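Notes follow once the structure below has been shown.
A single protein chain has been removed from this complex, and every other one stays in its place.
Take a look at chain A:
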Amino acid sequence: MFMWLLTFLMVAFSHFFLLADIISTVEFNHTGELLATGDKGGRVVIFQREPESKNEPYNQGEYNVYSTFQSHEPEFDYLKSLEIEEKINKIKWLPQQNAAHSLLSTNDKTIKLWKVTERDKRPEGYNLKDEEGKLKDLSTVTSLQVPVLKPMDLMVEVTPRRIFANGHTYHVNSISVNSDCETYMSADDLRINLWHLAITDRSFNIVDIKPANMEDLTEVITASEFHPHHCNLFVYSSSKGSLRLCDMRASALCDKHSKLFEEPEDPSNRSFFSEIISSVSDVKFSHSGRYMLTRDYLTVKVWDLNMETKPIETYQVHDYLRSKLCSLYENDCIFDKFECAWNGSDSVIMTGAYNNFFRMFDRNTKRDVTLEASRESSKPRAILKPRRVCVGGKRRKDDISVDSLDFTKKILHTAWHPTENIIAIAATNNLYIFQDKVNSEMH
């Protein structure tokens, strides 16, 4: 399918394994020039792709650190005696409208809008201030000069422009910017709010599934996203495995869905854990807007917006875990929330798994591949070798048996460049960026 080359690897700064360094979200901007990661410690790191240089034939536009900033800090809610984690749950880029870049980052409660600007010139030759900015003694000023802009080392400045606080009682799981570029939505377990990017003191509640009596709670919202082209449409997924497409033109409160996408459960697969494994952990519209991709514990599914009864495609990510659900429940792995991603042309889908494996499925050829993001298997300039999990039967060399899988090494967050075959894989506290060899040879 592809020939993936490792072009970037960032390992957490310290030698010791710090929980704060665990990457919790990865997102390319709309052009793919920038890549943002958020971590458990509330930091955001932005990478920028170097322009490809004809002088260096091997440099096919690699990513380097562009800026780092502290987005969220731990907070304490005194009323409820609760600590609010600083972990960045999601980052979403705004479409670029001027020289600056903007992004939204969110933790469990508060969403923030950040503006990223470059400064590569500074004025010199002030009349009233000296080089360090101190006021001059006026008696020493004998003539007037016009300050001139002189080049300086590039400085990237990130400033908080808006803070959208107090909109959520429950934990925010997703944010999505509308195609109108003016509004965005944020979803928690029970409610979805619509915000205007310029207004922080109010938001509109557009979905509320909180039952009048919490005893009747059976379902929570797990993810949500705006349609890429239709600014009135959005989808949200639930812990019961269903998707609801809502139209904001239909009514102010979108509790009634326009379409409900749900697949009947396969009775032969019933177990104590059927409900848990059917919970959708991520939903993504295709770039075309025609399809939706969902991830549940064992599968990824492609849904056609025109067909609500069942997905049009289902791919098994790691079906060999089906017989191990009880152990995975015990060690909490069954609650892991894997994300999924489309490639630029919507022909390939990608998702993570355990043992630092990630999987790709080609929708046209129906072929799939398992790859590994690890220091041992990723030598720079060497093509990633496909991996195989053997489930009994003939075992080939380099196969891994199900029982030797490392469940602490999970790839929850992955991202695909919007147009090129470049992927970013977050493996716990390490960030890998792979580029397709064919892609790079073209330049």
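FYI, a residue touches a chain if its C-beta (ideal position, glycine included) is under 8 Å from a C-beta of that chain, and two chains touch if they have at least 3 such contacts; residues count from 1.
The rule is simple: contacts and distances are computed from a predicted model.
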Among "AP complex subunit sigma", "COP9 signalosome complex subunit 6", "Immediate early response 5" or "Hemoglobin, beta adult 2", UniProt's protein name for the complex chain that is not shown is "Immediate early response 5"
The one of A:21, A:39 or A:108 in touch with the missing chain is A:108
Given A:141, A:253 or A:326, the residue that touches the chain left out of view is A:326
In the whole complex, of A:99, A:144, A:212 or A:252, the residue touching the missing chain would be A:212
Where chain A meets the left-out chain, the residues are 80-85, 87, 108, 169-171, 173, 189-190, 212-220, 222, 239-240, 265, 267-268, 270-276, 279, 322-326, 329-330, 332, 335
